[in-house]
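One structure coming up, written as structure tokens, with questions to follow.
Omission of a single protein chain aside, the complex is shown with its protein chains in their original locations.
For chain A:
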Amino acid sequence: MKTIITSSGKGEDQLFDLRFGRAAWFCLYDDTTDLMDFFENKHIDAPSGAGAKVVEELIEMGVNKVISGDFGPKAKDLLEKFNIQMVILKDDHKSIKEIVENFKS
């Protein structure tokens, strides 16, 4: 299963980013291979519709679950439509590594 975690930077020691559409980076974690892959959010400066654009990208990647601080209404509608699980986490003091370890156990 592929999970996306919004991240404030590149690397597993980076802190979790509470924003979804305007997150700085994304961590793609695949539990079948136990690998983490980081990529930058190219929609961060979009004047409008950043969230929906990110969802588009995630769906094309075949993501099943997203962990972020919150989701905007347009992003939420699309994620719901394609049955992608949304997990809301309100803790921006956690590192990406900690979050991954948490849901592994």
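Assorted remarks:
FYI, contacts are C-beta pairs under 8 Å (C-beta built on N, C-alpha and C of every residue); 3 or more make two chains touch, one makes a residue touch a chain; residues count from 1.
What we mean here is this: contacts and distances are computed from a predicted model.
The listed options are "Amidohydrolase family protein", "4Fe-4S dicluster domain-containing protein", "Sulfate transport system permease protein CysT" or "Cation:proton antiporter", and the UniProt record of the chain not shown names that protein "4Fe-4S dicluster domain-containing protein". Checked against the full complex, the candidates A:Ala23, A:Ala50 or A:Ile96 give a single residue touching the omitted chain, namely A:Ala50. Across the interface with the omitted chain, chain A contributes residues 43, 46-50, 52-53, 55-56, 59-60, 62, 74, 78, 82.
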